[in-house]
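Here it is, the structure, as structure tokens.
Excluded from the complex is one protein chain; the other protein chains are retained at their positions.
Take a look at subunit A:
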Amino acid sequence: MSMSVTNPNIAKTSMRGLTNFISDLRNSPSKENEEKRVTKEMAHIRKEFKENKNIDGYQRRKYVCKLVYMYMLGYELDFGHMEAVTLLSSTKFSEKQIGYIALGILLNEQHEMLPLIINSFKEDLLARSDYFQSLALAAICNIGGKEVAEFLSPLIQKLLIANTSSPMVKKRCALAILRMNRKHIGFVSPDSWVERLVSVLDEPDFGVLTSLMSLLIELASENPVGWEPAIPKVIYLLKKIIINKEFPKEYVYYHVTCPWLQVKLLKFLRYFPAPDESQGGKVLGEILTAIFAQSESAKAGTVNHKNSLNAVLFEAINLIIHLDNDPVLLKQTSLLLGRFLTVKETNIRYLGLEAMSHFASLSNETSIMIKKYQDTVLLSLKDSDISIRRRALDLLYGMCDKNTCKHIVAELLSYLQTADYAIREELVIKIANLAEKFASNYSWYVDVILQLITTAGDFVSDDIWFRVVKIVTNHEDIQAYAASTVFNALQSRNCHETLIKVGGYILGEFGHLIADNPQSSPLVQFNILHSKFNTCGAPTKALLLSTYAKFVNLFPELTQQTQEVFKQHQSYIDAEIQQRACEYLNLTSLNEDLMQTVLDVIPAFIDAKDNSNTTSNTANNSNMINSQDSKISSGGYNQSPQTQIQPQVQPQAQNQQQNVSTNGLDLLDPFGLGLTNQQPTQQPTQQPVYQQQQAESFSPIQNDTVSSFGQQQGGFNSPTIQAAGSPISSGGSDPMQIKILASYKRLCLVTEGVLYEDSMLQVGLKSEYQSGQGRLMLYYGNSSTFPLTNFNITLNSIAGLTLQPQSIAPVIQPKAQLQQPVTFTCTAEFTESPIITINFLTPGKPITISLRLPIVISKFFEPLRLSSGDFFARWKTISGKPLEIQEIFKSTKPIDIQSYNRVIQEGLNITVLKQVDPNPNNIVASCLFPFGSNGQPINSYIRIETNPQANMCRLTIRSQSATLTNTIKNLLISHLQ
């Protein structure tokens, strides 16, 4: 087919007004001029549509095109859709076509206008000309949703098999059915469809066959059972093309017969077991051999020729690996893949590495066959192209076994030092998994993990270090080794915080094993840990306090130093640390027996191996496996950790497991053993919300609570408290506390309001959020009759949220107000809200108020609309703790689904997906958090099943981030309960 240099048809169908308009916009000297021109044109077109009664088809077509063009440039369009619909009913093809194109660009399947145009679709489907039918079918393929499927599917079915339908119509029908099935999984069942679809395989037109094979692959990937009758015909078609060389000549592409159809035919067979004799099993062997033979010619010829042959070849290799029944072909495959590793074309190397991963996972023999390529693969790990590096890493991970693991892990560790950030997280998870899976001795394992922490501490997740701690606890023979190794590692000046955590935990438990050595005496151990204390974040500090408490128990000579630290932290701002300090101080000074019981060595963990499973899950997820196709795609190297280790945890183990995985601190927190009698004030850890340091003489309501707490806490007060007044952790029953919590919760759902109010100070705020950025305006109002002086605000960033408060004047006059803008950026998942501490002086008395700012992760959520099919397809890809959390709770108020929907949708910015779950008592929702800590957006999927009679709710949340899942759970419970 050759066309003249300029196609005369273009001029014939073009519109001069449109061309001029596009020229104008392109020639605009500035963005402002362009905007002006666009505004002017929009106004003109709007007027024309409204007032010009004689507007003709040509003009309407031209205007709609202009509007679409402006929309494509990014301008919003609030009219014109109806005009595009009007074009649909034109009898002129050129007008109807523009109507369909415009709607295809402007609408998506959720658009409210779609039901209005179903009738136009139907009329065109019933038209006698295949070009009108084609337009409607294309629109159904592009934007058809559920209603379209319900209303038009019988008609489309009929068109697919009717003898009178042209190939143009048939191929579109096949894809329209595919589309409807995607929107409505299970829509096409083999019982009623298999015969009809198989009969279409007799169609001689390759366009129809290509489209039909897409449909069959989709159906088989969902569930292959019932589609077997297609197998003999598919093999026959392959034979016709590859061996008999019968094909229509217009389908030859660079000397290869329709590579796309060949690929699809081969891919279909991958969903079934090896075909037997009656299905054409033997012929298939011949076909695959012929494909290998013809790929030899790929050495010469154009790029397109080679690519086409290789597309078919790699599909054949995948099929050979799947069938796993022909030793000759398998042997050939391994040789071929080995050759691909060193070819110049990066595309082929990439695909070779990927196919080799599948091959390696097949069996012991296949993995031995490729052992000899290990060094070549290691070289690919240093390729400049990250795509190649990723594939090489996957393959090495799959190649690793007991004999090679030390070498491979050493290589991966050395690569980790220079690896770029994009791949580090995956690398760390893979190394940790390999080290654990193949460790012949655990001291090597400990070394590897410590090296991981030292080289890439930021990427070592909690899961990984919890795992080390568990393994060390459970293996007595390495405890002393682990203690001395971490002790040595801690000598380095810049320790990663994760190392300090591991060090704190291990020395607290097993430090006594190395205490006889004067170089690591108890005091030296304490000093080295405490020298890092001030640089650590709150969770690590809390952990170290527990370590110190353990030290007191093990080494009585450290009592004085450690108690000094506890005393210093009795009034610490972080409630968890404050609580630990108070409790440990008392525990270590009151009753020795009790102390010994509580601070005894942690017993061995019951090993459910759940955590390693978790980490390999994460590895899987980052490997981007599409659930539907995972059977054929990923190869066993990803699946093996999951299949080997059944996460069947006994109840007892599960408890411990939860302790480990939900909060590292619980590992060391030995409380909850009935200490409440001794420590009546230690309830409020769950609400580190409100602390107020205040002297006795202010508002009477507060005075009451202050004094009662003062009395209760009297025994624990120490002279080292930072500010005047006594520290108060207000309990749950304090009316002030309840009021503060209510304001906080309300502001988590709305953008402005009062955060705090007492007789002196009112704190209000307004907030706005946009794509990861937020801006808060805080208003501090002095409602007293005296000035508030030395007014200052402490507001620190937390992990995942960077806050930048502007400075503020030090005095608020009576009845006056100060404003403070705070800007902030969300960089990763965060769990808690930041805490603002307000300090000021009233005549003679210092006041401190600590409040939680209503900045919660949901403020950064973006809508995620999914169809029911998409929702469930993605829902299925995630399961198991900690990515999935389920929780049942009882609502304190009668359950009202409408108000739940409102809270979720409007308050928490989570998109409620209507019509996904037919049960009106259930809610299905999803949201997108664009700033995942791995640099990628994270989707979350939520189901809430309510039982209004019992007032109970069951909540299930799944996302690719354990932190996010957990945070969403907490948010939902706190706002729905």
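Criterion: a residue touches a chain if its C-beta (ideal position, glycine included) is under 8 Å from a C-beta of that chain, and two chains touch if they have at least 3 such contacts; residues count from 1.
As a working rule, contacts and distances are computed from a predicted model.
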Chain excluded from display, named as in UniProt, from "AP-2 complex subunit sigma", "NADH dehydrogenase [ubiquinone] iron-sulfur protein 1, mitochondrial", "AP complex subunit beta" or "EF-hand domain-containing protein": "AP-2 complex subunit sigma"
Hidden-chain contact residue, picked from the options A:Q133, A:S153 or A:S211: A:S211
Identified contact with the non-displayed chain, of A:P273, A:G537, A:P821 or A:P863: A:P863
Touch with the omitted chain, as defined above, among A:S89, A:N347, A:N474 or A:Q762: A:N347
Among A:I45, A:I98, A:A489 or A:L971, the residue in touch with the chain that has been omitted: A:I98
Touch criterion as defined above, residue of A:D124, A:E315 or A:E411 at the omitted chain: A:E315
Touch residues of subunit A, complete complex, unshown partner: 1-7, 9-10, 12-14, 19, 22, 26, 65, 68-69, 72, 74, 92-94, 97-98, 101, 104-105, 108-110, 131, 138, 141-142, 168, 171-172, 175-176, 178-179, 182, 206-207, 210-211, 214, 218, 248, 250-251, 253, 258-261, 263, 267, 304, 307-308, 310-311, 314-315, 346-347, 349-351, 384-388, 390, 621, 624-626, 629-630, 632-633, 862-863, 865, 867, 870, 928, 930, 936-937
